[in-house]
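Heads up, one of the protein chains got dropped from this complex, but the rest are sitting where they should.
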Amino acid sequence: MRLDRHVGPALIAAAVATIAFVWATPFLWTLVAAFRPESAGSADMASLLPDFTPTLANFRLAFESGDFGLYYVNTIIVVVGVLGVQLVTISLAGYAFARLEFPGRDVLFYVFLVQLMLVPSALIVPNLRTTVDLGLYDTLAGVMAPYFASAFGTFLMRQTFRGIPRDFEEAAAIDGAPWWAIVWHVLLPMARPGLIAFAIVSVTAHWNEFLWPLMVINDPANHTLTIGLATFTKGAEGAKEWGVLAAGTLLVMAPLAIVFVAFQRRFVESFVFSGIKG
Amino acid sequence: MHVIRRLGAGALAAALVLASSAAWAQTKIEFFFPVPVEGKLAREMTRLVKQFNDSQKDVEVTAVYTGSYDETKLKAQAAAKAGKPPSVVLMSANFNVDLKLAGDILSLEPFLAAEGTTREKFLGDFWPALHANATVDGELYGVPFHNSTPLLYINTTHFKEAGLDPAKPPRTWAELVDAAKKLTKRDGEKIERHGFMMPGGYDYLGWLMSALSMSNGGRYFNESYGGEVYYDTPSMLGAARLVEDLVYKHKVMPSGVVEAGGVSTAFFAGKASMVLLSTGSLSFIRENMKTPYDVAFVPRNVRNAVPIGGASLVMFKGQSEASQQAGWKFVRWLSSTDVLGGWSRFTGYFAPRKSAYDTAEMKEFITRNPDAKVALDQLAYAQPWFATYQTVAVRKALEDEMQAVMNGKKKAEQAVKDAQRKADELLRPYIDQTALKLP
Partner (left out) sequence: MTVDAIITADVLDVPSSPAQTVHRRRPPSWGLAYALLLPSLLGLAAFTYLPVLRVAIDSLYVTPHGAGGVTRFVGLENFARVLGDPAFRQAALNNLVYAAGTVAPSVVLALAFALAVRRSTRFNAVVRTILFFPSLVPLVAAASLFFFIFLPGVGLLDYYLAKLGVSGPNWIGNTDVALWSIVGLTVWKNAGYYMLFYIAGLQNVPRDHIEAATVDGANAVQRLWYVILPALRPTTAFVVTIALIHMLTAVDHVVVLTKGGPSNATNLLLFYIFQEAHENFDTGKAAAATVISVAALLVVSLGSLRGMEAGSRREA
């Protein structure tokens, strides 16, 4: 019994530490490689041990290869823009499905759900045409537009709202509050964890998006981070500058890392209190 | 922040333009370009474009880096389909037939006529081997910008170690196999160092197979008619068998597909003694190879013959007249002797203009870098790059099969047959409209 109490957790901790190390290896290598000279390759380039004199040359080249500041701004614009509109559309739609009775409600809901699987990347060819027809080709708005309506978010909000006991709304209704006041003052605050959880899903998804922005955007002034990164990690006829690639990846990851570490506890807490169990 | 700076500068510029009474309109055009080797070239191209923009006021070019050759084609055609074609694109030299058939690019004849010159005169300064890929059906469609041929790079230290004379690199397939066997270092069953490696990724593999089959006496495709390719032929079969044998019989080449990036990295790391890569990588290798190396012609079996590679400047349809004029102006500047010469020295590609080699800088460069001379000498044996209807898909038909061979999934005989069948199927629509369209 006593053995179980000590050895068990110790074993688990060791296993966890090992897995964490394995998981972190790509990043460890990136960190080391970004500072390693001889960017193009050498027999020991995979070594995780810094057995060289560090250099900042790779970072300088990475900066020259792409306007990372601009890419960051563009990506933030896209991510915030999409999320902003989504929060509105999903709250409204979620409320409608959760609380209102109207003909065709269930049909419409399933119709919404169809979108879950039909991501813009899958419908790239016709969506590109639509984007052009709307005059949004080669604009950040064009990148954002297909995501303004989110079936996933609507579904989530519907679940979250449904999970809130009706007493609060009924009390407010008795007090004569109109529907939008109820939503704004009663429901949304209680649904906040769900909103936060959705925000995390949305931000992560759009931060990482590649194929759709790649097809929509040409002008380098509109490039997002993913496109910017992709351009200098490719080369047609041959070699790679691994050090520069590592440096560039680090540049992209670092701010995110800092933000996540700073807000980690908040993230987890929000999940805890949310209806994100289902 | 750049954005704000850009906005501010833009607002200022707009104000100036509006305020000025002079009515010169600056035409803005987009220039799509791929980067063949590595980020440094993209930076240099951006610098060149800036130089052009600064040198005159009529045209402003926005340089857009669009990845690999295949991706550039993809982006350019998608943009054209979306109604916003780029003005000028640096396109793989062998996409011209495909693009012309698709109706995507402009014939450059009107521009030549406007300048009062003819195609013969214009192309006269360009190496003869490049003429075929620059024209389609007798009309000029692309202006060569930089070109390459495959080259055999060898690690001279390894050669000496293995008792081979680095001054006598392999000239024939037999010598190649022999050298590779001597150069391969084994540790029991494991191979520590491969005698020979070549890239197996899309685009590169097709090009190298073209080089090998040409060295075996073959043509790969019908230069006069974009509806025929010669996969199921003895010359291609021989090339395919060579590759298969290098991996499975002589065991000097690793199995599976290794991308170009992996091949050059292996070369730098001393894990591969001989590699078949493009002259386009010459500068990159020269800068990054820490141990002595040398270059040689692609070994022959029947004859010395290699396809050219590289890219030409093409202009897309669907642009305004002003945009076309601006684009042509840019094309002329970018393809001028000095610019081409400088780019060639910087990248390792050879300059498509003969006059570029008459300049003092180039002469001095070649003296200092004899490997560049080898690349130039091989030009005497250069053939056009394959260009057919649906070039990419037809090329992939062969590449997929060869990749299966390199993985040991298929034998060469079966692979070339399957490749031919697939290619014929892809070419069918074109053939039905042309050769098999009978009254």
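As written, the chains take the letters A and B, and residue 1 is the first residue of each chain.
As a convention for this text, a contact is a pair of C-beta atoms (placed from the backbone, for glycine too) under 8 Å apart; a residue touches a chain by one contact, two chains touch by 3 or more.
As the structure is a computational prediction, the values presented were derived from the model and not from experiment.
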Next on the checklist: Out of B:Ala42, B:Val61 or B:Leu101, which residue would touch the omitted chain in the full complex?
Outcome noted: B:Leu101
Item to check | Options A:Arg60, A:Arg105, A:Arg166 or A:His185, residue touching the unrepresented chain | outcome: A:Arg105
Item to check | Sole contact to the chain not displayed, among A:Ala13, A:Val80 or A:Ala171 | outcome: A:Ala13
Next on the checklist: So one chain is hidden, and I want to know which residue out of B:Lys271, B:Arg300 or B:Arg353 touches that hidden chain in the complete assembly.
Outcome noted: B:Lys271
Item to check | Those residues of chain A which, in the complete complex, touch the missing chain | outcome: 8, 12-13, 15-17, 19-20, 23-27, 29-30, 33, 41-47, 88-90, 92-93, 95-96, 99-108, 110-127, 129-130, 134, 145-151, 154-155, 159, 162-163, 179, 197, 200-201, 204, 207-211, 225-226, 229-230, 233-234, 240, 242, 245-246, 248-249, 252-253, 256-257, 260-261, 264-265, 267-268, 271-272, 274, 276-278
Item to check | Residues from chain B at the interface with the omitted partner, ascending | outcome: 70, 74, 77-78, 101-103, 190, 200-202, 254-259, 261-262, 265-266, 269, 271, 389-390, 392-393, 396, 399-401, 403-404, 406-407, 409, 426, 429-430, 433
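Note that only the chains that are shown with their structure count from here on.
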Next on the checklist: Nearest whole angstrom, what separates the Cα centre of chain A from the Cα centre of chain B?
Outcome noted: 37
Checklist entry - Any idea which chain A residues touch chain B in the complex? => result 38-43, 45, 61, 64-65, 67, 69-70, 73, 128-129, 131-132, 137-138, 214-215, 218-221, 230-232, 234-242, 244
Checklist entry - Which part of chain B faces chain A closely enough to touch in the complex? => result 1-3, 6, 30, 32, 34-40, 42-43, 62-69, 71, 75, 78-79, 81-84, 86, 148, 199, 203-204, 260-261, 263-266, 268-271, 277-278, 280-281, 284-285, 287-288, 290, 309
